[in-house]
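Of the protein chains in this complex, one is absent; all others appear in place.
Letters are used for the chains, namely A and B, taken in the order the chains are written, and counting of residues starts over at 1 for each.
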Amino acid sequence: MVAAIKQPGWIRGALGALLAAAFGVGLVVILRDISGLPIWQTEQTGYPHVVVPLITAPLGFLAGFGCFDYWLRWAAGMPTIPEDHSQHGAKSWKDYFRFNTDHKVIGIQYVVTTFCFFFIGGLMAMMIRAELAQPGAQIVEASTFNGLFSTHAVLMIFVFVIPVFAGLANYVLPLMIGAPDMAFPRLNALSFWMLPLAGLMFIGSFLAPGGAFDAGWTGYAPLSTGAPLGQSFFNLGVQFAGASSIATALNFLVTIITMRAPGMTFWRMPLLVWANLSTSLLVVAATPFIAGAQFMVLFDRVLGTQFFQFAGGGDVISYQHIFWFYSHPAVYIMMLPGFGIISEVISTHARKPIFGYRLMALALIGIVVLSYTVWAHHMFVAGMSSWLRVPMMFTTLLIAVPTGIKIFSWLGTLYFGKIHTYSTAMLFALAFIVTFTIGGISGVMLGMVPIDIHVSDTYFIVAHIHFVLFGGSVFTIFAGVYHWFPKMTGRMYDEKLGRVHFWGTLLGTWGTFIPMHWVGMDGMPRRVSDYAVQFGDWNLLISCFAFILGACQLVFLYNMIVSWRFGPRAGGNPWRANSIEWQVSSPPPIFNFDEIPRVVGGPYEYGVPGAKHAIMSGEGAEVSQPQPTTVGSS
Amino acid sequence: MESATVAMGGHAHEEHHGPPEAHQSSRIDRQTLGIFLFIVSEIMLFGAFFASYFFLRVVVDPPTWPPEPFELPVAIAGVNTAILVSSSFTIHYALESIRRNNRTGLKLGLVLTWLLGATFLFIQINEYVNIGFSARDLGFGSIFYGLTGLHGAHVFIGLLLLSFATIRAFRGHFGPEEKDHLGVEVPGIYWHFVDVMWIIVYTAVYIL
Partner (left out) sequence: MIGRLPIAKMFAATILLTVVISAVMVPINWDGEQASTAAPKIDTLLDVMIVLSAFVFSLVMVMLFYALWKFKVKPGDETDGEPIHGNTRLEVAWTLIPTVIVLFGAGYSWAVLSDIEKTDENRLTVDVFSQQFAWSFGYPEQGNAWSEGELHVPVDRQVEFKLHAQDVLHSFWVPEWRIKMDNVPGITTTAIVTPDKVGTYQLICTELCGFGHATMRATVVVEPPAEFREWTAAQKLTVPAPLMESIKQDSEVNPIPVGSGGA
């Protein structure tokens, strides 16, 4: 027992959480006592004796779990023990439940954890659809309903889509650029472990008095500043998810900039690496804005500040400006890594170099820059200064241009290729092009102020959201998971089940989300638990398709679990791909490489006679004629 | 450069017990780049509060700033500014000292920086106690405490990092080699950022 308490791990973690929580409560009691305030404050928004422990307890857990051990020893100037790599790599499944610094272990931890949250968020979506299947109240009350869709969206966005991309990239990106690990392995592990804490906080809000946070995922003030305690869980969960995502982004940037293999120039990086480079730029510079916004809401709630209280000289609309200055870039944080995945999958399975590689990379950077200039398109009807609308409309619509470049270049990649569609990954990639185009086009319509004035805050928006987020981001996630499943697990998944999942998901997505456009334009607002009778039939249809969609995800779950355990062994390179991660065994050796590979050409040189992307250890002897990074006209 | 690294990693026949050394593909080292990127995100966090400042002051446009009965101790805060700014010089002195392998200078510089920083925080807390308004008093009070408090928290973190460096300095760590005193240089960069940020906060909150 004593040994267990000294060892970093779950027991010490739990103890740390308890101690830190007690410390937090104590701090509140003492401070309030000194300032002569009543010790317990339980007005619906206050609860400092819950809010403060919500900050300290997770930190206590992380400390107990071992996230800070090495750093503390370093900080105290103690003799740093020579690296024994005991925290690196996984020898049994138990190692996935430890503080582990191996980027491959962390990658799998990320993907599995985030998919858990996907299924929980998806279950909430099922409850939403059950409630909406008929007009009138079905299974939940109106306020519970508001909590459901808020938590649904928050789980999907903050602890599924954003981090699952970080997880996939965590696994493959260091391999792709020929790095033995990420630049800061311990920070990487810490980033991961903050994530389940954030997710639990979001879900835990259902237990708070007054119920889960129910001001939508956007948490607009002053609804959020006056909401019951659950809202504070959201304010704080976002801080942990945000810190996690900033730390990972920083880690990616440093890794990409300083740890590329010799010969891996920027113009030889696979597009997935480019995509994560641009995403990380967005995260590092935008995520602090949501941290700031949620801190201010929290202060308004707990400390009684006036940031968004009009009666106290605050400014209501400033919340939306600060929030969307993050959250618009956030939608590209949720899309750009997916673009990277699609580039890898399409080029591999069409056996062709990416069409217009450099323009593809530049388009990513273009989207990054433009995305900081469009936030107010979410506020066309918010009552903000009206002169802002037209300039923001122009910038918003211009984003279609770099995005279009990407779509057309993927299509161009298919031409004169050898398109293999036996892989579910490729099916999802092709379907992504279609669904995302639809979602993007509805986005362009939203960008036009007169149209948006009519459809803003209706089901048309819900349709747009899910076409870009489900038909866009989630399709790319599925493509990525299927594509790298053999690499991560060393086994093949079942293509037949993959096809069932694919066709079911495609049908489900279209069936669920296309009619939403119609009911939205026709007058059904979003975020309602009840609606006019005239929309009843459409909603019933939507709900039926949503259940099909949900059921298909169970096929995916089954396929992944069973194939991971029993699937046939996959070779190192089942797709005959060029990039470096496929040149090592599946799963890769603990330290990735015996020797850092040497990059001698572009990553997509399919069909170029004698071309080679990288020379791995062992084959180093033969001399390589330097390959020009062939881009431009053919 | 490239061939050198390949040669370095070229003991293919020896047993590997750890990962191969990563190829250093940029002149900047990881820690320094890391802290610069971290500072970028910190600037944006301040940016969120400055955005709020802009709305509360320019958009809401209260008749006076600071609002009527309240006054800001511009002079005392000015002295405090001088204290914080001078700590930028002492940390620089510490870094220069270790570059020339002057360990006494390193320790002296670090301790002085730490003391100056702590004095700054002490004076600021005193200011909070005596200032006569709270964070609940209008948008003005909220953003005053918001900006100075956020900055104060950063001074606190900076002090924490500096104490690590100080402890290590007294325990005989660090050396004149560039890679041997990153533990001073990196917190130092952060400290400079905290200083510069204060000048901006001071200008915006007290002077303008």
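What we mean here is this: a residue touches a chain if its C-beta (ideal position, glycine included) is under 8 Å from a C-beta of that chain, and two chains touch if they have at least 3 such contacts.
Since we're looking at a predicted model, the values are computed, not measured.
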From A:55, A:400 or A:514, the answer for touching the chain not displayed is A:400
Chain not shown: contacting residue from A:511, A:525 or A:572 | A:525
Among the options A:6, A:420 or A:569, which residue touches the chain absent from this view?
-> A:420
Can you name the residues of subunit A that touch the chain not displayed here?
-> 141-143, 146, 214-216, 220, 222-223, 226, 310-311, 315-317, 350-359, 381-387, 389-390, 393-394, 397-398, 400-401, 404-405, 407-409, 411-412, 414-421, 430, 433-434, 437-438, 441, 444-445, 447-451, 453-454, 456-458, 518, 521-523, 525-532, 576, 605-608, 611, 630-634
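Heads up, the rule we're going with is that only the chains that are shown with their structure count from here on.
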At what distance in angstrom does the C-alpha mean of subunit B lie from that of subunit A?
-> 30
Touching residues on subunit A, where the partner in the complex is subunit B | 74-77, 83, 85, 178-181, 183-184, 246, 250, 253-254, 257-264, 284-289, 291-293, 296, 299-300, 303-307, 312-315, 317-318, 321-322, 325, 591-596, 598, 617-618, 620
Along subunit B, where are the residues that touch subunit A in the complex?
-> 2, 5-6, 9-10, 12, 16-26, 28-30, 33-34, 37-38, 40-42, 44-45, 47-49, 51-52, 55-56, 59-60, 62, 67, 135-143, 145-146, 164, 167-168, 170-171, 173
